[in-house]
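One structure below.
For this depiction, one protein chain was excluded, whereas all remaining protein chains were kept in their positions.
In order of appearance the chains are A and B, and numbering begins at 1 in each one.
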Amino acid sequence: MPKHDTPLLDELEKGPWPSFVTDLKRQAEKKPECWDILGQLELSFKDKITHWKHGGIVGVFGYGGGIVGRYSDVPERFPGVAHFHTVRLNQPSSKFYSSAKLRDICDLWEKYGSGMTNMHGSTGDLVLLGTTTPNLEPLFYDLTHNLNQDLGGSGSNLRTPECCLGRARCEWGCYDTQDLCHTLTMHYQDEIHRPAFPYKFKFKFSGCPNDCVAAIARSDFAVIGTWRDDIRIDQAAVKGYVKGEFAPNGGAHSGKDWGKFDIKKEVLDLCPTECMWMEGDTLKIDNSECTRCMHCINVMPRALRPGVKQGATICVGAKAPILDGAQFATMTIPFVEVKKNEDGEFAEVVEVIEKIWDWWMEVGKNRERVGETIMRVGLPTFLKVMEVTPVPQHVKEPRSNPYVFWQEDEVEGGFERDVKEFRKRNAQ
Amino acid sequence: MGYDPANPMVDRITDIGPPHYEQFFPPVVKKNYGKWLYHELLQPGVLMHKGESGDECYTVRVGCARLISIELIREICDVADKHCDGYVRWTTRNNVEFMVDAKAKVQPLLDDLKSRGNKFPVGGTGASVSNCVHTQGWIHCHTPATDASGVVKAVMDELFDYFTSHKLPAQVRVALACCLNMCGAVHASDIAILGVHRKPPMIDHDAITGLCELPLAISSCPLGAVKPATVKNSAGEDIKSVKVNADRCMYCGNCYTMCPAMPLADPDGDGIAILVGGKVSNSRSMPMFSKLVIPFLPNTPPRWPETVAAVKNILETYAKDARKYERVGEWTARIGWEKFFEKTGIPFTIKSVDDYRLAYDTWRTTTQFKFTSHIK
Partner (left out) sequence: MALSRDELKAAILEKATNAPKPQLYVKDFYACDPEAKPREVKNAANDLVKEGKMTFWSSGSTTMYAAKGRAKDEENR
């Protein structure tokens, strides 16, 4: 495949940020189809429009996910990208790799694909960009036999679950995000690889309310770490912060002179529940008022840590704006311990998941995310389905209209009445 | 033995899932798993995590394009082999993290990274602009209204100084999605760059019969704007097709995804909207959605100067005005959106007034407001 002139893309080789154009050109020296990627992208820059077509029946046999069909709409000019399917590899939990594993993946992709990847896709997969239909089965064979790896999800499947790095390298992981993510990924291989639902379904696991994988904004099923006892305080370290021995927020503001650390202004006054105060140089917290927002812990990581009675809050139904508007996940289960049973399963979490699925598979409409189904039927109905006792924590505020749908058995004497009896007392 | 096309089912392996994560942990991570005490940032892009054991894990975070070649991954492996016992990880924002277990190993790693041109910028920690997450755009997607990698490259070049420093009031998350479907979480980002279409789909009556299931195309429309119709194709034959009620179309492209005979992309119609003030973290305030402040900027490849300037203006106005720890959305909540528009100089237009579902929640139902230059 010949090189194409790319005067527009060449402009993106300038500047301090790493250039994907430079990188593509480097790859093209070994994988000439990359010249056609560059050529077609240059055409898009010129035409201000995409040149890809999508969809279809491509995939590996028996799987309904993991491969997304992609075709050029100018294949005569760029035959190297005429077929250019996406392959989604299920990433290891929290995206740690050995160089040996990565080199194996690179070799596989040099053999069967374009050499270009996304590290990583928005859902978390390691995405291999661009291969042909005849290459899919051989690639899958080598992937499973030689690399001991598998594809991720796409379509109306459980999408590849994703977690934060949690306890691997963070002091705030309130449950083992990697273990839960990996265990559920293995438990639900069928749902990841074959369609099961009215539409996509995403799991995301964050270890604390800072929510580094955006679970509350992006996942149908968000498990977000929390605790239900007292924030652990090291009073000596509090004094260290007050004296200026430690930089607040771990040094996150080091590039600008914000003045001397002021614990009242930077911690106490920014606490959303105003549940903290100083008695002399001792920090006090009324933990019963705390909503575990993480601000004080973020600012003074040496002095404050989440409590020891740790677990997670489960929120359900987040999604991007299409169609009714964006939704954050709704707090459904205030606290679960996130513990494995003797069979190595997170049975309590699995039970919650399957209650949602059994109901949503039945009542969800085609292409309706579970958050939209909940919106359509109402939170009260969903809480009944989930067999969750309604608590004030489920709402920001009680409803402001009185339009309660009473059940007949909740009203004394039921709905059936005798109008003749009524007329004896109340003439027309 | 490899794959045998004559016997594709022989020895087939399926549903084995991803490799177990633990085998990829550097020794210091494995040893201190679940026993970390605190962390600090030694400089932008360099973190130190302290374990209860007294162990220290030093992490160097570098920015990285999302679209990368296996050649670059191999180079990353070379760095990992040389300095990090062969371990490396990626963050959820497409940064690469190299970890070492002693402070003395940090500088040689930084020097090595620096020696490799501009491939590995160190930063993206603390009160910075971290890496801009994004979607595929023109490199690989069928419905984009703009490019992704190109716009992000241009934006990150301009914001580079904020990636490599800690001088902002708080972290600023910039994200790009190349159409309304938002494969990335741009709807809860401090600054969101969003590709938007502005023309209803065309209908290819000659191709629709072979390409599409009409009921799917009709039911894919969230606003019921696609209806069945009998029309003449270019051969003059009556065929079953669809028509689009242009007044009801919101240009989401759902119909095109289900029916490729309804393309809607257009060089002049497509461009970028800017949304501001979203956040995901529960820290201090609750998670917030990003709000639309600029309804349209044109697609101007290769470097999208209008979009770059708009993002930089919002970032620098915020940087100058916000208090320490305040995220963009917390700053706008404190000063009020009327002040946001005044301070940034962004013209307020009727396009920012919601008329979609649940719109009423965003209208002002109080006499409390600020007199800004908007009120003559």
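Note that contacts are C-beta pairs under 8 Å (C-beta built on N, C-alpha and C of every residue); 3 or more make two chains touch, one makes a residue touch a chain.
No experiment lies behind these values; they were computed from the predicted model shown.
Contact with the undisplayed chain is limited, among A:18, A:64, A:130 or A:209, to A:64. Among B:258, B:297 or B:346, only B:258 touches the chain left out of the display. Of the listed residues A:146, A:273 or A:366, the one in contact with the hidden chain in the full complex is A:366. Of the listed positions A:40, A:157, A:249 or A:332, the one in contact with the omitted chain in the full complex is A:157.
The chain not shown here is touched by just one of A:48, A:182 or A:200, and that residue is A:200.
In the full complex, chain A touches the omitted chain through residues 53-59, 61-65, 68-69, 71, 133, 154-157, 190, 194-200, 357-358, 361-362, 365-367.
Where chain B meets the chain that is not shown, the touching residues are 181, 210-213, 215-216, 257-258.
Keep this in mind: only the chains that are shown with their structure count from here on.
A straight line joining the Cα centres of chain A and chain B is 13 Å long.
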